[in-house]
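Missing here: one protein chain of the complex. Every other protein chain is in place.
The block that comes next holds chain A.
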Amino acid sequence: MDGLDVKNVSVRLGNHQLLEDVSFLAEPGEVVAILGPNGAGKTTLFRVITDELKPDSGNVLLHGTPVQYWAPEQRAQVVGILPQSSSLNFPFTVQEVVLLGRSPCSTSSEQNDQYVKEALEKVDAWHLQDRNYTTLSGGEKQRVHLARVLVQIWTEPEQGARLLLLDEPTSALDPAHQHQTLRIAREFARHRVAVVVILHDLNLASQYADRLVLLSKGRLQAHGKPEKVLTKELLKQLLDIDVCILPHPVNGNPVVLAE
């Protein structure tokens, strides 16, 4: 099948079962949000999907082929990955940082510059183009890296549909840019990209994701449409919060309020 297929993944580290039998799908055209408390295994799952951590059992398939069998330079044209934070501390300009995202692609430098401009405009950072990256604020850096990941998978390559993985992409952003980032994720999904995003904000997940995956203690506890997963009982049981759930007055999606 096309897209990402996580199959029965388990990871042990010493005596800790970090992930136990986790399975879910992300198909081109949909946004899947992964939710869960700290230490639930979200980042471990992310590292398994990005082939940085070998699972003890189970498999991650990308377009039907296990991720570790993809040639790195082929996979880089299909999968864009935004980590939580970056350790870049060399004085590149913003434009140069984003241009690094084009390294796996063999397009002309005029073409690359054009993509970089469009991506920076999309994340509302074109005005920073000539700034020294190391002098940016945390939120600005996060948007610049988002642009870098977007230009990496700007157009669909011959290898197949693209996959966009975002690990807490809104953690350093103000509310306006949080919504902007998720609107970009939706827009990419409309263009046949499978988007998997780790989020903490339940309402952002509810508004922008097609399906939610709720992890807790390394297990997949709930999986489905927002109205199915965001229920008073489940959230009390898994996230240990007392909530009221109301329908959104405009689009009807569940809105979660602390009680």
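One rule holds in what follows: a residue touches a chain if its C-beta (ideal position, glycine included) is under 8 Å from a C-beta of that chain, and two chains touch if they have at least 3 such contacts; residues count from 1.
Note that in this section contacts and distances are computed from a predicted model.
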Problem - Absent chain [UniProt protein name; select from "3-isopropylmalate dehydratase large subunit", "NADH:ubiquinone oxidoreductase", "Imidazole glycerol phosphate synthase subunit HisH" or "Iron ABC transporter permease"] - result: "Iron ABC transporter permease"
Exercise for the section: Among A:Gly58, A:Pro83, A:Gly139 or A:Gly160, single out the residue that touches the unshown chain. Expected result: A:Pro83
Fill in the blank from the handout: Contacting the left-out chain: of A:Thr65, A:Ser103 or A:Gln237, that is A:Ser103
Fill in the blank from the handout: Missing-chain contacts on chain A, rising order, are 50, 52, 72-77, 79-81, 83, 86-93, 96-97, 100-101, 103-104, 152
